[in-house]
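With one protein chain removed, the remaining protein chains of the complex are shown where they sit.
When the chains are written out, they are named A and B in that same order, and each has its own residue count from 1.
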Amino acid sequence: MDYLIHIAILIGIYSILALSLNLIVGYTGLLSITQAAFYGIGAYATAILLTSFGMNFFLSIIVGMIITGVVSLAIGYVLSKFDGDYFALGSFGFNIIVYSIFLNWQSLTRGPLGIPGISKPSLFGLDFGENIIFLILVIIFALAVYFTSRFITNSSFGRVLKAIREDEKAIEVFGYNTLFFKLTIFAIGAMIASIAGALFASYITYVDPTSFALSESIFILAIIILGGLANNKGVVLGVVCLVILPEALRFVGFPSDIAAQMRQVTYGLILILLMLYRPQGLLGEYKL
Amino acid sequence: MEIVPQLIVNSIIAGAIYSMVALGFNLIYGTAKFFDLGYGVLTAIGGYAVFYFSSTLGFNIYISIILGVLVAGFVGYLIEKIVYKKLRARKASSMVFMVAALGVMTTLQAIIAILFSSQFQVFPATINTQTFQIFGGVITGVQLIALTLSIVIMFVLVLTLRFTKFGKAIKAVSDDAEVAKMVGINTDGIISKVFFIGSCIAGLAGVLVGFDTGIEPIMGFSLLLKGVIASIIGGVGNIYGGVLGSFLLGFIENFGIWKISGEWKDAISFSVLIVFLLFRPNGILGKKQ
Partner (left out) sequence: MKKIIYIIIVIVVLIGLIFIITKNKTPKDTSIIKIGVAVDLSGYAANWGEGEVKAVQLALDQYKDKISQPVELIIENTKGNDVGTVSAVKKLIEIDHVQAIIGPTWGDSYQGGMPIAEQKGIAMISPSAAIETLKNKEKFTYFFSTWWPQTSEINTLIDHMNLSDIKRLAIVNDQDPFDIEITDSLKKNIEANGKISVVSREMFPVGVKDFRTIIAKIKSNRPEAVFIQVTDTSTMGPFMKQLKEQNVNIKVYTTPDAENTDNITKFPNAFDGILYAFPSYGQDSSYNALVDRLKSKYGAGASQGPSFVNAYNAATMLFEVLKGGARTGTEIRDALNRVNVPGVGSKDLSFSPQGQLQDVTFIMKTITNNQFVEIK
């Protein structure tokens, strides 16, 4: 039972991540490949605040979100100068730079040694350490993110985002300050990703830079492309598929070395086949 | 300050390999008009093909090199035919191409790891173990060969593009594929050939890296990123630009290691990329569009 809870927690955390990226890529059409950086900032914020300052977990989420928001505004502003392919390349670059900072700003992050011993959340004496209770916490956050996402995308703000995705020049003509909208959604997406980071840090009790490298960003992108861009249900579907798949493979008993590589082959083929035959993903409404 | 000549030589050595990757990458970008993120894996394919021929099958090392490069070219050609051509026919956006290319890279890297294990390998024989002194810096025979080849390839490409019918067709497709098609140029055929040539160059780069430091399935990705940075710094789509950017990147990296430290090498390279993207996205030699 505990193992199922473990899988469910992972699905919850990745759902939050995927939903956050979907706002940026799926709804606004910005091919951002740097979400792992914001995931990492949230995780490190919680890690540092909990281990060095004994701060309350929930407070650390808020602090983490603020830090991530500020950083993402800076990065988003620079990226907004680029379009299309260059945006993606620029975002690559930022992911690598942020990763480098995690790795080398040793006085803050302890670099490659990582930060162990992160405690589980507690609030007014209620301890979320028990796995099932932590799962409930994750589910609450995931649902909150899901409904927030839906709210944003169904609102008039969301309609402008979709218009930017379809034809940015056209909507600019109508007097909309597209830069404002792009920056706002970029920051919102980043802040949501940082929530996932905080949950990750507390759950695994240990963070180190390797969890937030470029490959993680590519993984999150693959999830939303598979599940379907601009469709939140599709996104969750994508998460379930790509998180359950490797765990289920554990039980099938491939020789492990081959199993891990087969997983990569599967991801790669999924991306290629989707792009060739179904670029909107399983349930998506937006073709890249 | 006796370190400076060696640094210069190191920068040139690094630049030579990067420029090969940039040359092929630029060639493909010029004609197919997208950032082929799957290009890097072709270096690994070239390297592993040579490994297979020389180690497993026991062929002579020089024959293995030729075969390996051709295998890389062929794989690149196949990918274009199977994946990118279809996307082009659908007029897919360049983001679709990039994602598909990511898929190609992931799949091929994993297949190499399945076939050859993810452990690194070295070639069973080497082609040259001499070292030379140039202006106070040490360079090995293999590196000298790499440097020579990169310059030769650059000139061959430039001459081909300017003086042969094939080269002019490539230019036509680069400038405007629609018009080229109307004039009767077989754009798909040209692009296929460009992929073949570009992939051969990638394979060659992989082989040279293999002689220097060995091969592993993931070697292509960081080489690709360097090629991308070099292309953008020097000027995307411009042959000379790719080479210039590569040597510049080599200098930035090595002087960065000297003056700052080895740990920040990647951050430095990518910061330079971002600076260029911000202030001069067409690169030093790029055409202003």
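Criterion: contacts are C-beta pairs under 8 Å (C-beta built on N, C-alpha and C of every residue); 3 or more make two chains touch, one makes a residue touch a chain.
Here the structure is a predicted model, which means the values were calculated and not measured.
Considering the complete complex, the chain that is not shown touches A, B. Screening A:L4, A:A74, A:A170 or A:L273 against the full complex identifies A:L4 as the residue touching the chain left out. Contact with the omitted chain, checked across A:I152, A:C241 or A:L269, is made by A:C241. Counting over the whole complex, chain A has residues 1-4, 6-7, 10, 103, 111-114, 116-117, 204-208, 210-211, 237, 240-241, 244-245, 247-248, 250-251, 256-257, 259-261, 282-283 touching the chain that is not drawn. Interface with the hidden chain, as seen from chain B, comprises residues 2-3, 6-7, 9-10, 13-14, 118-122, 131, 138, 140, 212-214, 216, 254, 257-258, 261-263, 265-266.
Everything below uses one rule, namely that only the chains that are shown with their structure count from here on.
By the touch rule above, chain B contacts chain A in their complex via residues 34-35, 83, 86-87, 92-100, 102-111, 113-114, 117-118, 225, 228, 232, 263-264, 266-267, 270-271, 273-274, 277-278, 281.
On the chain A side of its complex with chain B, the touching residues are 31, 78, 81-82, 84-86, 88-90, 92-94, 96-97, 99-101, 103-104, 218, 221, 225, 257-258, 261-265, 267-272, 275-276, 279, 287-288.
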